[in-house]
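Take a look at the structure set out below.
Left out: one protein chain. Kept in place: all the others.
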Amino acid sequence: MALGLIRPVVSRLGQSALVLLAMSFVVYGLMGLMPGDPIDLMIAGDPRLTAADALRLKALYGLDRPWIERWLGWLTQALQGEFGYSRLYALPVAAAMLPAIANTALLMVSALTLSLAIAIPLGLWAARKPGSAADILVNLLAFASVSVPVFWLGLMLIVLFSVSLGWLPAGGLNTIGGPDSLGDRLAHLALPVSTLALAGLGQFARHMRAAMIVESGRDYIRTARAKGCSPVRVLLRHQLRNALLPVVTIVALEIGGLFSGALVTETVFAWPGMGRLIYASVMGNDFNLALSGLLLATAMTLVGSVLADLAYWQLDPRVRGR
Amino acid sequence: MKAPLSLLAGAALLLLLTAATLAGPLLLPDPEAMDLAVRLGPPSADHLLGTDELGRDVLARLVQGGRVSLAVAALTATLAALFGTAIGLLAGYVGGRIDSALMRLTDGVMALPLLPLLIVLAAADPVRLGIPPDLAASEPVAVARLAIIVACVSWTGVARLVRGSTLSVRARDHVRAAEALGAGPMRVMVRHILPDVASPVVVAATLSVGHVILIESALSFLGLGLRPPLASWGNMLTGAMDVVWTAPAMAIWPGAAIFITVLAFNLLGEGLQRRLAPSLCRR
């Protein structure tokens, strides 16, 4: 790769660091704005806890200091690579997050793959003849996919496949204590993955279709056809390659999602992923865990956008000239 | 689908929805009136879509919820479009350091994970920001609060769009001429550039309305959206999830209302896009 690429990438990374810093400050401040801390809640739930208990616990968890002081403390530690303990799980932050990241990544990668596997052919099919019945059908499907509330879709799938037909489990990672077989895992993955894939395929199909239509009007396609290249070859070698660009960009931007998870879907299917972890940590005032989770997701989105640019650069020779 | 078709279909659907939400209160029973004797009742002459778990008329509540959901969505889309346009115009026209600072801000906000951030924002307490508790609990404030929260994270697309268009419009003759005649930067931006970049903004805003309705329902599902007794489609649907086994219709209606509205806005947006800003289709 050209040396010219290094400078923009380095400067992008520098900016990303700034974004992360600002974000950690904002998140800390916003969490500080949430009323009541976990100790207050504990007392409300258990009348036997005394005021003395509350003061002791608050001091122990550092909740009696102003949030800006706590943020500075956190920052100093974080810069040394020390992200602290999760208050909720009493584990080092990394240990608390790792299984959730693995679960979320499994879910999101499968969903993305399935989504693309359906959306790309659909987009191609629709773009063959804009305005045809196939096109209208794909368009309607795409509109339906981007217009449906995810939790509603998820629950309807459970109603159908788990309860009425009894084919698939309604949620969870696997059968607890059962043999940890591939089939069991896949069965548990099926519904959440389908929910996410159905909700996501609309945008991919639409982008794919639009890009194919644009490309088909370009000169090089006509030239290639005129030269007598086979239509399939033109379609796959030239048109598809260029039309994939916008799709690749969106996929790269979704990388952050692998780490922030899909909260709503995870809740419906009792899937212990990053979405629920971040949600629980924000709600439980677990500053260390919430910040690390959110920052990781943001960092990965930023990395994703750098990757998107690189992919563009790789796939589209025209960008290299700039 | 041809442009006029989606435009017409979208506009017709929306007209119908708006007419229903406006005319509904005149024709339908009181959405708050409850009758515990007919909880989760089937459709009847009195209650066209049946009754909910407190014996209230589902249709009337649907209409009332629609008013709230549409208000939130429209307000959010407008706020996001205004904010995004202002940032985009400023960045594109002034350029230089301001441009690069504003665009870094945009990139930064774009990179933030949406839902977790909304959770943090929605969980923050307006009372701690000095808003009196009585006011903070009132209906218009609840609606505005949600709209502002969602707008805070959804203006970035418009900002980028407007900046891009501004960059190209800035070099055009009529802008140059206005500058030569001594028009101030504010006047140039508002009078000469804004009209040229307005169409894509309208398109983007229309498309985002549907998205906002979905976000509202997701937040309701997580218990962070608009809260009862204020009815919105999001919290009606969420409430219906608990009785989905007993009264599936309760989940069908708000689900369908959300679906149709989002669909209408998407159709309208796409239609407008082809009409007003065909160049956008080729992104």
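Order of writing sets the chain letters: A and B. Residues in each chain are counted from 1.
Note that in this section a contact is a pair of C-beta atoms (placed from the backbone, for glycine too) under 8 Å apart; a residue touches a chain by one contact, two chains touch by 3 or more.
What we mean here is this: contacts and distances are computed from a predicted model.
Between the listed names "Short-chain dehydrogenase", "Peptide/nickel transport system substrate-binding protein", "Tungsten-containing aldehyde:ferredoxin oxidoreductase (EC)" or "Putative Zn-dependent peptidase", the UniProt record for the complex's undisplayed chain reads "Peptide/nickel transport system substrate-binding protein". Residue in contact with the omitted chain (choice from A:D53, A:D184 or A:D309): A:D53. When the omitted chain is restored, the residue from A:L20, A:A78 or A:A96 that touches it is A:A96. Looking at B:P29, B:G95, B:G164 or B:G239, the residue that reaches the missing chain in the full complex is B:G239. Mapped onto subunit A, the interface with the missing chain covers residues 34-37, 40-57, 60, 85, 88-91, 96, 99-100, 155-156, 158-160, 162-166, 169-173, 176-177, 267-272, 276-277, 280, 283-284. The chain not shown here touches subunit B at positions 32-34, 36-37, 39, 53-54, 123, 125, 133-134, 137, 223-224, 227-229, 239, 241-246, 248-249, 252, 256.
We take it that only the chains that are shown with their structure count from here on.
Chain centres here are Cα averages; for subunit A and subunit B they lie 22 Å apart.
Subunit A makes touch with subunit B in their complex at residues 15-16, 18-19, 22-23, 27, 30-31, 33-35, 131, 135-136, 139, 143-144, 146-152, 155, 159, 210, 214, 246, 256-257, 260, 263-264, 267, 275, 278-279, 282-283, 290, 293-294, 297-298, 301-302, 305. Subunit B contributes residues 1-2, 104, 107-108, 110-113, 115-117, 119-121, 123-125, 127-129, 210, 214, 217-218, 221-222, 234, 237-238, 241, 244, 251, 255, 258-259, 262-263, 266-267, 281-283 to its touches with subunit A in the complex.
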